[in-house]
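A single protein chain has been removed from this complex, and every other one stays in its place.
The block that comes next holds subunit A.
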Amino acid sequence: MSGTFLGMPAFPEAARAAVRDATLRANLRHATHTIRDKRARAVAELDDWAELREAGKRIKDHTLRHLDHYLLRLEEAVTAAGGTVHWAADADEANRVVTRLVQETGEREVVKVKSMATQEIGLNEALEAAGIRAYETDLAELIVQLGRDRPSHILVPAIHRNRGEIRDVFRTEMGRWGRPAPDGLTDSPAELAEAARLHLREKFLRAKVGISGANFMVAETGTLVVVESEGNGRMCLTLPETLISVVGIEKVVPTWRDLEVFLQTLPRSATAERMNPYTSMWTGTSGGPRGEGDGPRAFHLVLLDNGRTDTLADDVGRQVLRCIRCSACLNVCPVYERAGGHAYGSVYPGPIGAVLGPQLRGTQSALDASLPYASSLCGACYDVCPVAIDIPEVLVHLRERVVEGGEVTRRGVRVRLRPARGHAAERAAMRAARWVFGRPGALRAGQRLASRTRGVHPRALPGPGRAWSASRDLPEVPAEPFRDWWRRTRTEAARTGTAPTEAGKAVRGE
């Protein structure tokens, strides 16, 4: 396992291997079905769920519509509370800023709160290149980091691992990073959690720098919010002297009161909890700039764009910026359940990853051009999304971008994309089909030809048709298409003066 997503194959190839991995299939099936069912029960408890979902959507849409305004307001509020705001246009810039900030403290190690934004920019790798060790402190992230693995789920990054695999990783790897796993460690959840707790505790107590993301940033107060389950976040946010938070610009909400919606919808959608165990909120250096109180003495907020402003310019695709990273869409997705998270080739897997990735990165790589097709468009993701992102709509929109090209915004500039390669045969087939469907006579001729030659139709298809017939029999072509039956029985009925359905019956008996 390489620990990086670079050079990942396109989705169908990566998924092929995953589908055949029986252990992975079993792990994913068990885990996704468990969370899926719990979420359904947690959501069903609220009789105003539809209203909360609509409110969440509207708050996000309003904020995105006036994002420039709210970001400046946020900067003002954070600065007034003793924090420093940095603006990063892309991953490289964000990594440079964070690396410099850590270097300025003179520290060589940091503790991290689970954060998608820092994974998106590859911060751990950038810090490592500068000789700084970043310790993940979320249990599942720890498992992934110790195993030199890649995350396969937004919320449960080690979802592809079972208890036995986790025990093995702890036994062999913990010692290399710090306190080793206790002797005789079994795969009981309590023992595994205790081993992680002991291993992490020494890191929390030693670290001088903490790095986090945030679930929300409140523009009016400059308050950041981290929602978590394990308490490791609280440790990282309160113990170190310096706190650096890297947050996507779409995470801002206008007012404190807006949190009332998301703090109801996020936990229920994510972990199926009515309320998450730890909700940490901080406003700048709350102890004051002289550090007379609790918490970090220096606070830096790195606002990350990395494709978000470009996405905002896309009138269909911009809805993906509403995402609050709850993972409900992953847990309900039948494709994710079988292909697993790694097949999506980025830190954002599942349905949201299949749209968010190509929106943020573009559709130019083979992987990103394949992701919009990694869905049967069943719509289960849209149903569960707590901010009503119509993922199927965006998937189809991105498919259009792949096959037709067209105008997009890249780094603030409108550019015209050419259609992706590898779709020439499909494009020709679609054009031919449109031609036939534009002419009922041609359709009839084609249907008749198919019916008359049905005795010599092959059982399996050659070439690209194997994609169908490798696993499924072909349907049998009938002796007569419906429209011929209709015409024949109607003519017959007119001639004999019987009711058409009676004629139809007579035909059936032939």
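The rule is short, and it goes like this: a contact is a pair of C-beta atoms (placed from the backbone, for glycine too) under 8 Å apart; a residue touches a chain by one contact, two chains touch by 3 or more; residues count from 1.
Please note the rule applied: contacts and distances are computed from a predicted model.
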| item | value |
| --- | --- |
| Listed names "Peptide/nickel transport system permease protein", "Homoserine O-acetyltransferase", "Heme-copper oxidase subunit III family protein" or "Fe-S oxidoreductase", with the criterion being the UniProt name of the chain not displayed | "Fe-S oxidoreductase" |
| Option touching the unshown chain, where A:Val19, A:Leu46, A:Ala89 or A:Leu198 are the choices | A:Val19 |
| Residue ranges of subunit A at the interface with the undisplayed chain | 11-12, 15-16, 19-20, 25, 315-316, 334-335, 338-339, 372-380, 382-383, 393, 396, 398-404, 426-427, 430-431, 433-434, 436-440, 443, 447, 450, 464-465, 467-468, 470-475, 477-478, 480-483, 485-487, 501, 504-505, 508 |
